[in-house]
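Note that this complex is displayed minus one protein chain, with the remaining chains in position.
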Amino acid sequence: MESVTSVNVHCLILQPVVDSVTDFTWLIGGPQGSGVESAAVIFSQICAKAGYFVFGKREFHSNIKGEHSYFAVRLSDKMIRSSSSGVSLMVSYDAETIFRHYSTITKGGAIIYDSDLNHIKAEDVSTLDKYYFKRMCADLDNDHPTVEDVLRKVADNDVVAYPVSFKELLADMAESHNNPRLRVMKRMYNVMGVSLAAGLIQLPKELLIDAVRGVFAKKRVIADLNADAATHSYNVASNTMTSTPFTLHAIEKTPNLMLVQGHLGTSLGKLAAGCRFQSYYPITPASDESVYLEANGTLPNDTGQSDAVVVVQTEDEISAIGMMIGAALTGVRSSTSTSGPGFSLMAEALGWAGINEVPVVLTLYQRSGPSTGLPTRHGQDDLLFAVFAGHGEFPRIVYASGDIEESFYDTCSCFNYSDVYQLPVIHMMDKFLSSTTMTCPAFDPSKVTINRGKLLDGVEGEYKRFQLGGDGISPRSYLGLKDGIFWNTGDESDEVGHITEDPVVRQMMMDKRLDRLDLILQQVPDAEQAVSHATGEYTIISWGSTKGPILDALEMLQQEGITVGFVQIKMLHPFPTECVQRLLNGARVIIDVESNQTAQMGKLFAQNLNIPINHYILKYTGRAMTCEEIRDSLLDIIHGTSPKRRILMHGA
Amino acid sequence: MESVTSVNVHCLILQPVVDSVTDFTWLIGGPQGSGVESAAVIFSQICAKAGYFVFGKREFHSNIKGEHSYFAVRLSDKMIRSSSSGVSLMVSYDAETIFRHYSTITKGGAIIYDSDLNHIKAEDVSTLDKYYFKRMCADLDNDHPTVEDVLRKVADNDVVAYPVSFKELLADMAESHNNPRLRVMKRMYNVMGVSLAAGLIQLPKELLIDAVRGVFAKKRVIADLNADAATHSYNVASNTMTSTPFTLHAIEKTPNLMLVQGHLGTSLGKLAAGCRFQSYYPITPASDESVYLEANGTLPNDTGQSDAVVVVQTEDEISAIGMMIGAALTGVRSSTSTSGPGFSLMAEALGWAGINEVPVVLTLYQRSGPSTGLPTRHGQDDLLFAVFAGHGEFPRIVYASGDIEESFYDTCSCFNYSDVYQLPVIHMMDKFLSSTTMTCPAFDPSKVTINRGKLLDGVEGEYKRFQLGGDGISPRSYLGLKDGIFWNTGDESDEVGHITEDPVVRQMMMDKRLDRLDLILQQVPDAEQAVSHATGEYTIISWGSTKGPILDALEMLQQEGITVGFVQIKMLHPFPTECVQRLLNGARVIIDVESNQTAQMGKLFAQNLNIPINHYILKYTGRAMTCEEIRDSLLDIIHGTSPKRRILMHGA
Amino acid sequence: MALKVADYKTGVHNDWCPGCGDFGIVNALQMSLAEMGIERDRTAIFSGVGCSGKTVHFVNTYGIHTLHGRVLPFAQGAKVANPDLTVVAVGGDGDGLGIGAGHFVAAGRRDIDFTYIVFDNGVYGLTKGQASPTLKLWEQPKSLPKPNINYNVNPIGLAITSGYTFVARAYSYDIRHLKSMIMQAIAHKGTSFLAVLQPCPTYNDINTRDWYAGLDMEDAVSRHSRIYKLEDTGYDPVVHYASESEMDEKLSQALIRSLDWGDKIPTGIFYKNETISTFSQRIQTNIPNYPENPPSRQSISKDGKPTVDISNIVQSMLIS
Partner (left out) sequence: MALKVADYKTGVHNDWCPGCGDFGIVNALQMSLAEMGIERDRTAIFSGVGCSGKTVHFVNTYGIHTLHGRVLPFAQGAKVANPDLTVVAVGGDGDGLGIGAGHFVAAGRRDIDFTYIVFDNGVYGLTKGQASPTLKLWEQPKSLPKPNINYNVNPIGLAITSGYTFVARAYSYDIRHLKSMIMQAIAHKGTSFLAVLQPCPTYNDINTRDWYAGLDMEDAVSRHSRIYKLEDTGYDPVVHYASESEMDEKLSQALIRSLDWGDKIPTGIFYKNETISTFSQRIQTNIPNYPENPPSRQSISKDGKPTVDISNIVQSMLIS
């Protein structure tokens, strides 16, 4: 297949972000364990409270301490749903951040950095891998670059540098607080960095202090120390860093917004949907959800008592899916959450749930495969596996959410689908979603409905779990229901659930189970199958977390007077052929956008629709797409200058 | 989807088989453990030695003793490759066989049965399940049928019945041999049955006695007893059963034929191909192969010594695939053999082999899924799972053999593919193939070539296991090779094999691995990708073991002057789009024939070719297709009287 | 009305081989349930895959025939979600100690209140007689092309080391004793493991009924001369109080006994410890009302709307 990749450090220097003073990206980086995430949480909170829309994204290595991680927080005065390729203001208290990200600072942007790093050579930064090192040297045309060299380079791009000696800053603080221990509190570099940034761009100081105290709420002494450091750094910045290229004063708040972290959509969705059993085996990026449910899964109910989800950490993922199914058989809404390797281990038992028509919801937080792959990086490469996982043929639903907000409501829908159609539902999420922190409209639990389908609360007369006839979905008893005894088996079975090898019963049971795929497409509302966000001659088809960057890209193009269509496919299996066909009506050029190498959804599309896909925009570096990447690719397509297969490469 | 199933006992009474005195099907049935299989082996051997082509197929329950099993042996004076729907001569020493199969005896056929069974009521046969029982009662219009009732019914169809009291036969023998113990030797009913049949149709007696002695070769006493019983029964038949509707005298033998059992194609293929490590976990129908290799895996080599394959029975299939990969890393051709449930458990490690470019061959003997399914019955329902198994994206080949003979050579090709392209190869086989015994041209080891691709036998200078560049396939060292040290990891890695998270290296490695799918389609000879057996306006596309019944059906149609095309797809992944397109040139109506419910290969076809499939002929009762079923379905299609989706139902 | 043994039987045709030891086990199980008066619809039997896996179809309670090697996860999930159920898991030795060994070890760490019965026949019955993990080194039952080259697993020892709080063995042809073991296992609070010596007349021609009867022994005295009962020797398996030394003593005597085989095979209870908290008690430290309000008793919706209130959590994320 024709294919082109746009790579190389220097082409990562991007066009300035949208022309709006309030589309601003702040980046902080540092070794893992040094508090990059806390700094980003603090910054996001200030910005959100100052009235901005926030979109923050974390990147980190599969490592506990020492390797580079960074957080880019984008903010705007209007809704944003993705990261930008460019950085407006960078904060670096270590050399690696400067080396790794200098080229993404936009023209006219700024950098606050630790001036003590000036003479550090890139070759001495042990965590800077040789591949990036080489590309950087080429970009800088220098085989032994230092921080200073890099800063000189960015200065050429009109980037304003604010050198601050973090050591001196600490010494100042130690002196002014009369506390010599402060001198060595390098641990506070993160808070100092964020506070310098806040001071520079004049975010409200009170918000900073509140946020710092919030983050360290558990330990009073630490909170005090950090609050002092924050105040001090803020003041230094606002007093000494003049000629700031940007200021971000508080603006009017959009009502009813919340600042939400990636996994909370599915976590809270499960609580609201009535999931009361979750088994899991630790895996990145899925286990945050389970840990959250274990810590926060007890909630007041309508009788003044409390209900709680029981969370069981199992010995492996085979046990996780087995326990989930066992629990679901008792009539309890049950779930598990995993990522690719864990999901692979669940393939066999998924088929058991399928043949026994057990309603379960499996939340699949995708990351980059194959195998262990890039375990802390993003990917959308488990789709076809999710659709076809498990030997033999059995019904399932594969459903994908496009953003965190959707994932809350979708989680509830997934439980309803599983109960109504009595099948396993695989809810596709991913690492990009899970490592996002963003502002979005508050989840509204009153919009959640619960439909348990044909779950019985009593049985009269003879009961047959797999009764044939009707719409093929039989009334469902559960373990412990009075007079509701049934049998289940992984073997083909008769209506009661006992093994049979009769060819005629076999054929009827196969049809009973698989015919419901058509039923689903008939009954599930169109809007839950696929969504048209815009129509146009050029129309994107995509699924899952590409939604955010696509919508932002479309908005950017709209400002240039260009309209591109976008159909987001939410139900991936059974594939909503008719619905998609309808929504695509009028589209002439179809563009498939996915974060994988083989255009997996495109294959499902080709299987089901007789419409050729004209272009692919794919990314599989482990990094999520930015809005500019998509915008630029679309422009190339529209201008006829794009290859059929465009591979995106942005992101460190 | 429009769908029709043609069921009911009475429509199973078929048109007589091909009008040739020597297209003859013999059926023997009985409880599992009663020797049905030995009887069939004996019969097949006699017929083969008498010069006939033989096609035998075994059906049995997932049970050790007592449930019904049967063996249908079809024979002809020309090549045959499938079972027929009809039975020419049936032998029943138990009532159940009569009840289950009476309706398949063709007009003018015959039945030899134990006359002591005459008064047995179907309702007293505990292994006769209620589903079949009901259909039979309806067919007979009798709620309490006995054996006699059934025999009356078949007599209406001109079936000749030969009642023999097996008890009396034993008593006779006891008397004539002066050995009262013989009286209770019910264990010999199977041999008596086959001998009566042989006598009736006048197969050469010596061949019978030879075959009986061969089967019981391990125990002399038993062999003697059975040989006596055979002689006696044969004589009784040839002396007393006059007016036989058929005689099968010995005819001229086709040279160089062998009588081969299902698993021997892959078993011997593995030995010839140089597979020297096989790990497995017991599962039907795959484990026969491993047990065979363990028992027969030591062979003379060219140095006068012997080479041997080491077979390890593991604790589970995860261990089986893990051990296989570990062994393959030492440069040894390694394999495993499994069925659906085991393959499901291998999904995770398959991806590890993929990302590490480890050549392994995984033989997948499909059976009916999903889940435990019909564990001893046939199905072709693991195709899409095989193509997409494992999270993430990695290269693999999925390859399917159409018959036992092919499977021998294909096994060798699969090892070559795996070595040349450095990837896991999934070789699709199935239960129909494994339970077949047939005559086919002798395997010719001299046609086997071994190509180990870029496997090194020495290393000079710096070695990089995943060196980029060239055709994307790197020279391969192995554990223990001098100076060939490398690393492997499930994580994304650099050229040496160490973990990297660099986005650019990641992208290059992904392309390195996946680009070889195109290379494969370029390099593998067309004839190994897909085979056109015939061309026509109406053309069948199919894969795997449907080949036999399709070819036989096409021959039958040819006799009626009708030509139907047939493209057999052997390489299922990467999908040979161009090759298939070329072979289909001229076809107007495409007919997809598969043994599954969802037309899995049809989905791959739709994904890759822009040609609509007009008709589906599918079967998922757990029983293999017969040639008449396909012939009749094709006729309906040609006459315009077929639904889009034809579901086949023949077979007990 | 008291339930009779017959009430626990289904009409499903039983297709085990004549003389199979499995019959004794299913009979004893049905008798135990009847004698203990456990309600049929309050009981769930789970099984693995193998000849033994068919058991659930013969017992007239909820019956879940799971996957090969996976009976323990399914059974434990059900019990945790609905602690009101009486849960019995059954399966083969290959199922539980081969492919399922990882779950076997892990279950010992939880002590969920259910019973696990392993049918120990030394072979993979349903796949035609390959070696199971309990088969001894060098033995060659009739289906093996070569003698077994694996050492055997020690089920009792493994259960004890894995933390099971009730560990026992019985023999499938001594139904009275077997029944008593099953009843005690079910009554035990915590995970109880019962290994049943189960002759497979079709494939295991070594550990046959005659072998257990000691027909090859000089001094064969009884119907099962190779087997003795621990309780007949004054053996005390019970951990009487929660002290480390008491536990260590009882554990190590059990481990030592578990090594016995050959002409003197112990049956009965090897180890029993109710001084350890069950999983359900442990869950309570996190969810105090778990016993009264476990997942299975929670009614998650009313008029199609959730009954729990997550608004506090949502509130806490609102930008204020």
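By written order: A, B and C. Residues from 1 in each chain.
Rule of thumb we're sticking to: a residue touches a chain if its C-beta (ideal position, glycine included) is under 8 Å from a C-beta of that chain, and two chains touch if they have at least 3 such contacts.
Here the structure is a predicted model, which is why all the values come from computation and not from measurement.
Engineer: Given the contact definition stated above, which residue among B:Q202, B:N296, B:T535 or B:Q581 touches the chain not shown here?
Structural biologist: B:N296
Engineer: Among A:Y70, A:Y113 or A:Y281, single out the residue that touches the unshown chain.
Structural biologist: A:Y281
Engineer: Out of B:C137, B:A171, B:A308 or B:I562, which is the one that touches the chain we can't see?
Structural biologist: Looking across B:C137, B:A171, B:A308 or B:I562, the contact with the absent chain belongs to B:A308.
Engineer: Take the complete complex as the reference. Which residues in chain A touch the chain that isn't displayed?
Structural biologist: Residues of chain A in contact with the hidden chain: 33, 61-67, 126-127, 129, 281-284, 287, 291, 294-295, 313, 315-317, 341, 371-372.
Engineer: So that we can see where the missing chain sits, which residues of chain B does it touch?
Structural biologist: Looking at chain B, the ones touching the missing chain are residues 48-49, 253, 256-260, 264, 268, 271-274, 276-277, 279, 294, 296, 298-303, 305-310, 312, 314-316, 318-334, 348-349, 352, 439, 442-443, 445-446, 448-452, 479-491, 497-499.
Engineer: List the residues of chain C that touch the chain left out of this view.
Structural biologist: Residues 97-106, 108-111, 133, 137, 146-147, 149-154, 157-158, 160-163, 248, 251-252, 255-256, 259, 276, 279, 282-283, 285-286 of chain C touch the chain absent from view.
Throughout what follows, only the chains that are shown with their structure count from here on.
Engineer: CA centre of chain A versus CA centre of chain C: separation in Å?
Structural biologist: Here the centre of chain C sits 43 Å away from the centre of chain A.
Engineer: Find the geometric centre of each of chain A and chain B from their Cα atoms only, then give the gap between the two centres in Å, rounded to an integer.
Structural biologist: 46
Engineer: For chain A, write out the residues touching at least two other chains, lowest number first.
Structural biologist: 348, 352, 489-491, 499, in rising order.
Engineer: If I count partner chains per residue in chain C, which residues reach a count of at least 2?
Structural biologist: Answer for chain C, listing residues that touch two or more other chains: 49, 67.
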